[in-house]
Structure formats: C-alpha cells, structure tokens
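All remarks here apply to the structure that follows.
The other protein chains are all here in position, but one chain of the complex has been omitted.
Moving on, here comes subunit A:
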Amino acid sequence: MRQRSVIPGFGLSLGYTAFYAGLVVFIPLAALFIEASNLGWGELWQTISAPQAVASYRLSFGASLVAASLNLIFGLLVAWVLVRYPFPGKKFIDALVDLPFALPTAVAGIALTALYTPNGWVGHLLNFKVAYTPLGVVVALTFIGLPFVVRTVQPVLAELEAEIEEAAASLGANRWQTFRRVLFPALLPAMLTGFALAFARAVGEYGSVVFISGNMPFRTEITPLLIITKLEQYNYAGAAALGVAMLLVSFALLLIINSLQHWSAKKTGGK
C-alpha cells in the first residue's frame, strides 16, 4: 500500500485532516443529533413537522434558492464586466463586491430595512411591499450571497482567453451561440460552485433577515429564527430537532448541486 511519492507526509496530513474535520465539524454536528434525540421519535417528528416549522422551511429554502439563482445570473454579469472591460473605478467596484462578506449582517439587515420599508428611500417608490414580506427575505439573502458567485466565476472567466470567442466568431457563431456553446459550458462548474456557496450561506443566514422579514409566524419566519425562539424558551431539544431537519435538507441539496457540478466538470474535458 505504501508508495514512494515526492509529496511527503500523506499519513500525517490525512490524520490531521481527519482530526480537524472531526473536531470542527463532525463532533458539533453529532452533538446536535444527540441533543435532538432527547426528544424521542414521536416528539421529534412532531416538532419537525409542526405547521409553523414546515412554513419556515418553505420560506428558508425557497427564498435561499431564489436568492442564489438571482446571484447566479447577476453575479455572472458582474464577474463578466469586471473581467472583460476596463473602465474607471473598476478596482473600486471590485472591492465593493466583497463588502457583504465584511459587513456585520445585522447592519446589513437594518440598512436594507430602512431602504425598503414603505416610507424608506426605495420602498416609497414601489407600489408593493418589500420589507416585512417574503420578498424582503429574498432581498436580504441576495445581498449577502452576491460575493460567492462573483468570486468563483471571476478567475475562471479571466482564464478563458478572448481568443476562444474570436475563434467562435471567425467560424460564424453569433454572440448567443458563442455564449451558449463556448462560454457557458466552460463556466458552468464555477457557476454551480458559486450557486452552492451562495445557497448554503443564505440558508444559514439569520442576522440580516430578522430585521427585514418582520418575523410573522407562517409568513415571514425563517427556520433559524424559529430555532432562536425555541432556545429563548430553553427548549434546547426542540431547537436541536429543527436544526437536524435543516441540516439534513441542506446536506441533501448541496449533495445534488455538487453532483451536478461534478457531472458538468466531467463533461468539460474529463477533469
């Protein structure tokens, strides 16, 4: 089994990786399952399938998917502009993209709420409500998810030579054909990665959403908030049960996205 390799320390680094993953990821997650198991099957299922909880899953995962999709489209556009065109202030905008990472999410939430309340700067221009509706949740999740798609697509796009597009054009392809047949397949794996990251971030988001959503049960209450509510009532097992539900759904969705990504990467040149 042992093979000589120029890259040393396989055993040590694998051991360390396993230890680290166990310490940082696995043990806390296991604790979550153990805590939830205090409820017993019947009560566990009751907590997880309570109508208020189900409504919150629908909002949390639905809004996250919508927000990640929006980020996929507009993040691609932003990455495109940042890579392909020189323009004054490019560095500035490039730095701006990372701000949603750096900002405390509560600050983002308060800022967005102020903008989108019916008498806020943006809110009073719209003849429909944004803040305190599911739409507000989507706005907040879109805001915090923007950097993911941009930052994953940007380097891949930068590596695609302009020559590829010139070649396609010289062979008679129009812009749409060039995008669909040449650029899109090359960018798809990175786009899916960005999508998965933005989605994962959105599912776990709490700080920015609680301000703009209004937290009305069955309408604008996200699962993380429901969990916090249970914790505040010292219902630790109940909170853990909801956590387990979220964890399993998130894991399943990420698994699907990752296998999509694997499949698309395989299609683009066998790597």
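Just so we're on the same page, a contact is a pair of C-beta atoms (placed from the backbone, for glycine too) under 8 Å apart; a residue touches a chain by one contact, two chains touch by 3 or more; residues count from 1.
The rule is short, and it goes like this: contacts and distances are computed from a predicted model.
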* UniProt name of the unshown chain, from "NADH-quinone oxidoreductase subunit L", "Fluoride-specific ion channel FluC", "Sulfate/thiosulfate import ATP-binding protein cysA 2" or "Sulfurtransferase TusA family protein"? -> "Sulfate/thiosulfate import ATP-binding protein cysA 2"
* **Per the touch definition above, residue among A:Val182, A:Val203 or A:Leu226 touching the missing chain** => A:Val182
* Asked: Of A:Ala167, A:Met216, A:Leu231 or A:Leu255, which sits in contact with the chain we cannot see?
  -> A:Ala167
* To do: Kindly note down the residues of subunit A that lie in touch with the hidden chain.
  => 161, 163-164, 166-174, 177, 181-182, 185-186, 267-271
